[in-house]
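A single protein chain has been omitted from the complex, and every remaining protein chain is retained in its original position.
Up next, chain A:
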């Protein structure tokens, strides 16, 4: 591997030795790890194995190799290994730091450059790109490209993603008002983090989320200056860009003086919650500011739950069977999993079925499904079998990546499955009823 000595040096300097040593090699994390399972129990693709490699490189016992990098690339970053680890090893941090080190010493692939260099760091560019998608959808080109098989030129993951793209909302409808008032008694002021995917591809979901928060008694502020959370960069080893974005967001949200900073994207939430770790070595008052920011992060489902949404707003739908797919980062990162389930179970007329292994990753994992289409496909296949077992009409998720992945899964298996994938906020919004929705509009 090129730059081997530099990488080694960086591992030595930057990886937390204490954390590496905390891994006592008990293997409790093995059965929780999707890549370990799907590689037929290959220790090279287990958390224990990955930590052992990091430690070996850190200690100078092994030179970093392509294979090690491939193993880290194959890791979903789902962090299912963290709650399984009794020793409390914070694997996610070790992974991010290791990926960052590799990335800093790497020639980047064109897809990587496009996604991380151009698209996500620049909300404007993202919007332009999404605008182009919209144009492409509207112009009828989408139909044409699909028929002539143009898309088969793209990596498999990309293609599937394309097929699931929801229709993009016209730009003028995307712009938010700055403040949305609480319906009834005001219980809290929250600042809403729109997220880049959520704001563009899933704009109605954002609107629904804000509406639900209003109904729950929140005054919702939407800071205009916010940027992408940086999670995709952090997870893909673009740490410096992640830090840049973190600083930008902290500044933007400090101005709002809200009690909570609320999201409807599990992945972004977990990353925002870790701004304190991300900025811990930054100069000046950044560490404290990051900490204050991180402590305010909450998933919208937790906010609804704690504000007594279930008790105060009647939820009802026509007869349906519902199941829930955890977002890894919401569950393993933010430890939120009871709240979405409680909200779903409160919807009258529906029947909630818990899916087997709902807590295991769906294979979306940020842009993982684009970069590792094979493993992602394997995982998705198994996931859809589990969905099938529940006989659910709707599979609910709480993160845009997972939602796209589940939509792709439902599409692929449409011959055996009639299930539709929905974001929790959209389903709840549907179930609050016309009258409540009207209240919000006023």
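Basically, contacts are C-beta pairs under 8 Å (C-beta built on N, C-alpha and C of every residue); 3 or more make two chains touch, one makes a residue touch a chain; residues count from 1.
Throughout what follows, contacts and distances are computed from a predicted model.
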| item | value |
| --- | --- |
| Undepicted complex member, UniProt protein name, chosen from "Glycolate oxidase", "PTS system cellobiose-specific IIB component", "ATP synthase subunit a" or "NADH-quinone oxidoreductase subunit F" | "Glycolate oxidase" |
| Of A:86, A:184, A:308 or A:349, the one touching the omitted chain in the full complex | A:86 |
| Of A:56, A:317 or A:342, the one touching the omitted chain in the full complex | A:56 |
| Among A:71, A:205, A:273 or A:431, residue touching the chain not depicted | A:71 |
| Full-complex contact with the absent chain, from A:22, A:251, A:321 or A:385 | A:22 |
| Interface with the undisplayed chain - residues on chain A | 18, 21-22, 24-28, 30-31, 40-44, 46, 48-49, 52-53, 56, 61-63, 65, 67-68, 71, 85-88 |
